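What follows is a set of notes on a single structure, which appears directly below.
The complex appears here without one of its protein chains, the remainder shown in place.
Letters are used for the chains, namely A, B and C, taken in the order the chains are written, and counting of residues starts over at 1 for each.
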Amino acid sequence: MSYADFLGMTVREATPGRTVVSLRITPDGLNMHGTAHGGLLFSLADEAFAVISNLEARAVAVETHLSFFRPAREGDELIAVATPERVGRTLATYRVEVRRGGEGEVLALFLGTVARREPSRPSE
Amino acid sequence: MSYADFLGMTVREATPGRTVVSLRITPDGLNMHGTAHGGLLFSLADEAFAVISNLEARAVAVETHLSFFRPAREGDELIAVATPERVGRTLATYRVEVRRGGEGEVLALFLGTVARREPSRPSE
Amino acid sequence: MSYADFLGMTVREATPGRTVVSLRITPDGLNMHGTAHGGLLFSLADEAFAVISNLEARAVAVETHLSFFRPAREGDELIAVATPERVGRTLATYRVEVRRGGEGEVLALFLGTVARREPSRPSE
Partner (left out) sequence: MSYADFLGMTVREATPGRTVVSLRITPDGLNMHGTAHGGLLFSLADEAFAVISNLEARAVAVETHLSFFRPAREGDELIAVATPERVGRTLATYRVEVRRGGEGEVLALFLGTVARREPSRPSE
């Protein structure tokens, strides 16, 4: 099972202009304060970042920044929406918002940069 | 089970000057490229950051930065070592290095800032 | 003369929802490669961030992230547009885009977080 499956993520949408991944918070996702672990929010955002950045290239993550705005709780459905900030030939930067539900508050804001290699060919 | 337990983390050392958390990478920690998912490396670093920052205060994460240097693979033991960069009254910043084994290469470098509230009393 | 004046910045717009600061690149703003120094782009973005974050509070910068997308050149007019990502009681995060001209390409993307104290009173 992949890490994304292990944490219960579902890819809802995967296009170069917008990629959406979700998960529902279970007791296994909580930290010492009883709220969602920062690592869980990051993992969801990072999966959306990995999916979107690999759609048209072979992408390797260089760095990421994450701001935490509000806590998430058990039972919440988290939705990560990734969009491109700038896609260049060798580098690309994406923004990912992690929301509580589809139209809910932004809980965390992720920004990530990848190094891009040429796209995989269909025959590979 | 907490998120840290769910991912198989062990706190090896927990002092305000140095906190160490480890895990061994299983198939459940891999991404689409067959290497450790960025979210797993972040989660380990973030746990070390959470533990060290909560030893002497009630800390809430504000933001984190993560640089990825080298890939990690199934079977690798990851060691996250957190140390303080600057601890102020209301804000504190910590550095976490994620290494392959105790003396191994640095795979990822994490920097995180928390907002601090006064420490919990023992009677609480 | 303040630093913003020293570097030739002009505040074009200053509201809590959108603040705009500009400057034109002179030979004094160039680096060893003959393009605008990263410090100049940052300084412009940071000024927009300082202005917007101090309109309704006394704000102190905690951390900033800057991604460089494209080089800027002598003679270019740089426009920094700051908007709020999230404004809380004690912390606030802003996004600043640095563009070449008003509708031009995004040259750099800045994200910054402040700690907020209560607003200064008029009588202070």
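Just so we're on the same page, a contact is a pair of C-beta atoms (placed from the backbone, for glycine too) under 8 Å apart; a residue touches a chain by one contact, two chains touch by 3 or more.
What you are looking at is a predicted structure, and each value in this text was computed from that prediction instead of being measured.
Displayed chains that the missing chain touches over the full complex: A, B, C (touch as defined at the top). Contact between chain A and the unshown chain involves residues 62-63, 65, 90-91, 113, 115. By the touch definition given at the top, chain C reaches the unshown chain through residues 1-4, 6-7, 27-32, 36-40, 42-44, 46-47, 49-50, 54, 60-68. By the touch criterion stated above, the residues of chain B touching the omitted chain are 65, 67, 69, 85-86, 88, 93, 106, 109, 111, 113.
Keep in mind that, in the parts below, only the chains that are shown with their structure count from here on.
With centres computed from Cα atoms alone, the innermost chain of the structure is A. Between chain A and chain C the centroid-to-centroid distance comes to 27 Å (mean Cα coordinates, whole Å). For this pair, chain B with chain C, the centres built from the Cα atoms lie 32 Å apart.
Distance from the chain A centre to the chain B centre is 19 Å, each centre being the mean of its Cα atoms. Annotation for chain A: residues 65, 67 touch two or more other chains.
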